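After this line comes chain A, so read on.
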Amino acid sequence: MTDGMALLGPALGLSAILFSIGVAGVLLRRNVIVLFVCIELMLNAVNLSFVALAQLHGASGQVMVFFVMTVAAAEAAVGLAIILAIFRHHQSVDLQNINLLRG
Partner candidate 1 sequence: MIASRWVWLAVALPLAGFLVNGALALRRAPATRAVSIVGPGVLLAAFAVSIGVFAGLLGRPPHEPHIVTLWPWMTAGALRIDLAFQVDQLSAVMLLVVTGVGSLIHLFSVGYMREDPGYARYFAYLNLFVVFMLVLVLGANFPVLFIGWEGVGLCSYLLIGFWFTEEANANAGKKAFIMNRIGDFGVLVAMFFLWRELGTLNFAEIAARAPGALEQGGTIVTLITLFIFLGCTGKSAQIPLYTWLPDAMAGPTPVSALIHAATMVTAGVYLVVRTNVLFAMAPLSSAVVAGIGALTAIFAATIALRQYDIKKVLAYSTVSQLGYMFLAVGSAAFAGGIFHLATHAFFKALLFLGAGSVIHAMHHAYHATHSHEDAQDMRNMGGLREHMPVTFWLMAIATLAIAGIPPLSGFFSKDEILASAFARGAEMPIYYVYYALGVLAALLTAFYMARLMTMTFLGPNRTGDEERRHLHEAPWIMTGPLLVLGILSAIGGVINLPAFVGGRHALESWLEPVTAAGAAFARVELPHGTTELLLVGGAVLVGVVGLVLGYRATLGRRVATAREAPEEAGLARVLNRKYYVDEIYDAAVVRPVVWLSRVVLWKGVDQGLVDGAAVNGTAKLSRGLGWLGSRVQTGQVGLYVVLFLVGALWILRAVIR
Partner candidate 2 sequence: MTAFLDSIGYGQWILHALVVLPLLGVVPVLLGPEASAKRTALLVTSLELILSLGLWWALDPGRGTLQLVSNTPWIPGWGISYRVGIDGISLVMVLLTTLLMPISVLGSWRYITRQERGFYALMLALLTGLVGVFIALDLFVFYIFFEIMLIPMYFIIGIWGGPNRLYAAIKFFIYTMAGSLLMLVAIVVLVWRVQAVTGYLSFSYDHLLTNAGAVGPLAPWLFAAFAVAFAIKVPIFPFHTWLPDAHVEAPTAGSVLLAAVMLKIGTYGFLRFAVPFFPQVALSPTVSRIVVVLAVIGIVYGALVAMVQPDIKKLVAYSSVSHLGFVMLGIWGGTVQSVQGSLMIMISHGISTGALFLLIGMIYERRHTREIADYGGIARVVPVFSLIFTVVVLSSIGLPGLNGFVGEFLVLLGSFSAYPLATVIATTGVIFAAAYLLWALQRMIYNRLDKPENERLSDLNGRELALMTPLLIGIVWLGLYPEPVLRRMEPATRRYLQLTQPGAAAPVAAAGPTIEVRP
């Protein structure tokens, strides 16, 4: 089953592309929810590279993915709760006018 090894290069390449798309999404969109979605996408890209390299470094790669997922879940939960609170206050989730924390 060494063919999985052969896939290492393309997998890492794909993870790079997905990560860039995620970043583009974060920069492009003003809606906070979509922002979170893009962050999730970036996390998935990272998971992909973890998995790809797990073939070389053993199962610890996959354990990492496992942890990344738990963190992502926690982050999503808290983030969305914050968004709910903001929405209740501002009636909008547009990033532009959530700027109270400034110099």
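Throughout what follows, a contact is a pair of C-beta atoms (placed from the backbone, for glycine too) under 8 Å apart; a residue touches a chain by one contact, two chains touch by 3 or more; residues count from 1.
Behind the choice of candidates: all candidates are chains of the complex that A comes from, given by their letters.
For clarity, every value in this text was computed on a predicted model and none was experimentally measured.
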For this session: Among 1 or 2, all from the same complex, single out the one that touches chain A.
Result: 1
Exercise. Once bound in the complex, which stretches of chain A touch candidate 1?
Worked result: 23, 26-27, 30, 95-96, 98-103
